[in-house]
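Every protein chain except one is present and positioned as in the full complex.
Chain lettering (A, B and C) follows the sequence in which the chains are written, and residue indices restart at 1 in each chain.
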Amino acid sequence: MVVNAFDICLCLTLAWLAWQVLRSHDLFKAVVLFISFGMLMALSWVRLQAPDLALAEAAIGSGLTGALFLSALQRVTGNKRGERRLDRNEERHDKRA
Amino acid sequence: MNTFYVSLALILLLSVAAGLLRILRGPTAADRMMAAQLFGTCGVAILLLLARGFDALIVEDVALVFALLAALSTVAFVRRAWTGKITPKGRRHDHR
Amino acid sequence: MTMLSPSLIYGLTGLLLFVMGLAGLLGCAELLRKILATNIMASGIFLFLITIAHGSGTLIDPVPQAMVLTGIVVSVSSTAVALALACHVQEAARRHDLLQKKRGTVRR
Partner (left out) sequence: MTKGPSKTASALKRQWPLALLLVLLFTALAWAYLAPGPAAVGLAAQVDASLTASGVSSRVTAVLLNFRAYDTLLECFVIFLGVMVVWSLRPTTVTAPRQPQAGAILSSLERLLVPLMVLVAGYLLWAGSNQAGGAFQAGAILGGAGVLLLLDSSPLLARLPKGGLVWGICLGPFYFLVVAVAAMLRGRHFLEYRAPEATLAIVTLEATAAFSIGLCLATLFAGRQPQGKSRGENSAHSPAWEEDS
């Protein structure tokens, strides 16, 4: 019963995270959400009794991929000085969407 | 299977899901990253509880790897994505 | 509350993640988000494969686990290559814009 609730909770969070990654306006937010997504994937590998995968995903999904995406984000948006956007505006965009 | 540990893990998972809201609406980039780090810390706790709950001691190794590598994305954030400058008022103006 | 079997829950979630990733891949404009969507799609496929390996019986099939393990490592390296290419494309486009601006004919 409890295990079932755990599974359902985990899966709902995973799907919701994936949806938010795709629809959030700010790319940085999408990347942070994707890092959390990788961490939750490691939990689901544990639940599916695949500890090998959980080890690999814990190393890759939470550490390496996050570093890769954050570094690429800096290269893509980092030196556009004029396009700095405050987060309040972005919040408004999200509400409207 | 130990129901007590698994239900504790479920409570932690729910608290992680509540922390998601901070990622979604956190006003600054640093807030979002710290919420993701909360995910990492809570994830270690959930893994340890699941290791006891299902009597799978190998999951403790997973928690070890998780704890070691979750810091990496924060370091990447600090070094690459967070070029905050100190404004004249002394507050660290947060922009990416 | 009725009990749902784990294979049902995780299998459907895997399929859902795959479809969502496909939507992002087809419907988003930015390169970085396309790469994120591809990663989500890959995670969905992995989840589905492992669920099939888990749900078939008491014995857990190690062959899909090994396949997915290779898949995870390959997907991180292909993500790195894709990100390098995307950054390269953006920087080249920006340099092209700068050149155009210097000549006085601003694009867009």
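Heads up, the rule we're going with is that a residue touches a chain if its C-beta (ideal position, glycine included) is under 8 Å from a C-beta of that chain, and two chains touch if they have at least 3 such contacts.
Predicted model, so just to flag it, every value in this text is computed and none were measured.
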item: Neighbouring shown chains of the undisplayed chain, as defined at the top; value: A, B, C
item: Per the touch definition above, residue among A:Cys11, A:Met41 or A:Leu68 touching the missing chain; value: A:Leu68
item: Residues belonging to chain A that touch the chain removed from view; value: 22-25, 27, 51-52, 54-56, 59-60, 63-64, 67-68, 71, 74-75, 78-79, 93, 96-97
item: Residues of chain B in contact with the chain not shown; value: 58, 61, 64-65, 68-69, 71-72, 75-76, 78-80, 83
item: Residues from chain C at the interface with the omitted partner, ascending; value: 8, 11-12, 15-16, 18-19, 22-24, 26-30, 33, 48, 52-53, 56-57, 59-67, 69-70, 72-74, 76-78, 80-81, 84-85, 87-88, 91-92, 94-95, 108
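Going forward, only the chains that are shown with their structure count from here on.
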item: Geometric centre distance via CA averages, chain B-chain A, whole Å; value: 11
item: Residue list for chain C, restricted to those that touch at least two other chains; value: none
item: Residue numbers of chain A (touch at least two other chains); value: 3, 47, 49, 64, 73
item: Residue ranges of chain C in contact with chain A within the complex; value: 1, 3-4, 6, 9-10, 12-13, 16-17, 20-21, 23-24, 28, 30, 32-33, 36-37, 39-40, 43, 46-47, 50-51, 53-54, 60, 65, 68-69, 72-73, 76, 79-80, 83-84, 86-87, 90-91
item: Touching residues (chain side chain B, partner chain A) in the complex; value: 1, 3, 6-7, 9-10, 13-14, 16-17, 20, 23-25, 27-29, 32-33, 35-36, 39-40, 43, 46-47, 50, 56, 58-59, 61-62, 65-66, 69-73, 75-77, 80-81, 83, 95-96
item: Chain B-facing residues of chain A, complex; value: 2-3, 5-6, 9-10, 13, 16-17, 20, 24, 28-29, 32-33, 35-36, 39-40, 42-43, 46-47, 49, 51, 54-55, 58-59, 62-64, 66-67, 70-71, 73-74, 77-78, 84, 86-88, 91
